[in-house]
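All protein chains but one are shown at their positions in the complex.
Up next is chain A:
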Amino acid sequence: MSGPVKGGATVKARAELALNDEFLRKAVRFTTERLRNGKKKASEEHGNWEEWRERGRQIRLHTIAHLDYYLNLFVNNARANGVHVHFAETAEEAVKLTLDIAKHSGARSVVKSKSMVTEELHLNHALDSIGVEAIETDLGEYIIQLAGEMPSHIVIPAIHKNRYQIAELLSKEAGYELPPDTTALAGFVRKKLREKFLEADIGMTGCNFAIAETGSMVLFENEGNARMVSTVPKTQVTLMGMERIIPSWSDLEVMATLLPRSATGQKLTMYMSGITGPRRSGDADGPEEMHIIIVDNGRSLQLGDPEFQELLNCIRCGACLNACPVYRHIGGHAYGSTYSGPIGAVLTPSLNKNIAEWDDIANASSLCGACYEACPVKIPLHDMLVYLRRRKVESGHGNKLESIGMQGFASVMGSAKRMSGIVKLGKLGQKLVAKDGEIRLKLGPLKGWNTYRVTPSLPKEAFRDQWPTLESELRNELREMKPDMLERMKQVAERQKQGGGGGHHG
């Protein structure tokens, strides 16, 4: 994940850039609020949400704790289904395997459905280097690929672009002028990509879940492009993180209950596909040849680490991004890596094992715990952010002032183990420095934080009890939007209220 990071070397610099972009800031806030409300509505409507979260957590904990058994079972079953299974310990190996497959398939083009792993590997760039065109087919991903940018949100990658910018990009591609109208723009993409699907030699997918007992892989999506890439081309290549495993189809019911509701507030995505091997001998569609590349790339470093093993439970829903007040302020690009938001802040340095380089992402967090509350499998991300900061200091990368602060952190963590203790400590300590509800002191243990942004004083009540205030603040901000944009977004929100369900992204 040492990929292209645009504009600014540090999270701080990139965040400043992001904060200067009014459109981005408001679009991120609007979208995250919409998704968060969609999730809230969907989880309340479903009911017993805590029981479902706990069940989801238990299934993920169980699978990861016995990963050698379940992954091995998956591999043997997938092979028995006729899949060519490969292992990649590093990003380089995964890229090498993919390019080898592309060369042997004589591929000129690859159509891709959304896959965070391929982003992590910078696979498009690698394919390009051997003259193979890689085409992203998820609407949002296609747009940002044309723009030459990185996704800014795990679920809505083009969150930061407005339809005028999109019309300009697509018009260039079309060779004629397209109106800035959503239906017209999507219609152009449908037509354009239809040709690409039918021409492509390889279809490339990610993998939401892999079912150990039958060797099947499962994809969730709304647009139908993942079905396209796994149905039309002759060869299918699936890149899969080694931790994507669940034991059975029965367990998939729990994941299918948690993932769409947490990601977009849907009861189920428009398509959920379980693919069990290449086409059967009598079939007239589906891939003739199917490869699954199982990628480690730093994941196994978390195994057996009591502080970070639960990171592997992540089901990539993006709910922690939508819940995070910091993400809502600075957007995904500010994190400068494939994975943004709270999960990215922990995952990126953990996968890279280079805390020194990436640690400032961990500082882009208010440790408020909203990410944990939002997580459908209850990953204690806010605790992990503290562990990360502590490790950075322990490994000698912290500055001296911060070290003093971190010694405090370490002793508190040693005895209390949970944030509540630290929060109390903070409440006590801040009495000395808080003025007018803000801490502006650029000295002492908070120095690093305060040069980054103004830290609100720790509230007397917990941050997450203050959502109503935050929401009214957001509503006020939305009022400042351009009237036509505001009107369109209102209409969207209204339609969705009437239509049930939340957003429905690709």
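For the reader, a short list of remarks on this structure follows.
The definition used in the following text is that contacts are C-beta pairs under 8 Å (C-beta built on N, C-alpha and C of every residue); 3 or more make two chains touch, one makes a residue touch a chain; residues count from 1.
Here is the rule we go by: contacts and distances are computed from a predicted model.
Considering only "Alpha-glucoside transport system ATP-binding protein", "LUD domain-containing protein", "Bacterial membrane flanked domain protein" or "Rare lipoprotein A (RlpA)-like double-psi beta-barrel protein", the record for the omitted chain gives "LUD domain-containing protein", by its UniProt protein name.
Across A:239, A:275, A:314 or A:343, the residue that sits in touch with the chain not pictured is A:275. The omitted chain makes contact with just one of the residues A:156, A:202 or A:334: A:156.
Considering the full assembly, A:34 is the residue among A:14, A:34, A:112 or A:328 that touches the omitted chain. Of the residues in chain A, those that touch the hidden partner chain are 27, 30-31, 34, 48, 51-52, 55, 58-59, 62, 65-69, 71-72, 75, 77, 80-81, 84-87, 89, 100, 104, 137-140, 143, 156-158, 161-163, 166, 182-183, 185-186, 189-190, 193-194, 198, 213-216, 222-225, 227-228, 230-232, 242, 247-254, 256-257, 266-280, 282-286, 294, 296, 300, 303-304, 485, 488-489, 492, 495-496, 499-501, 503-506.
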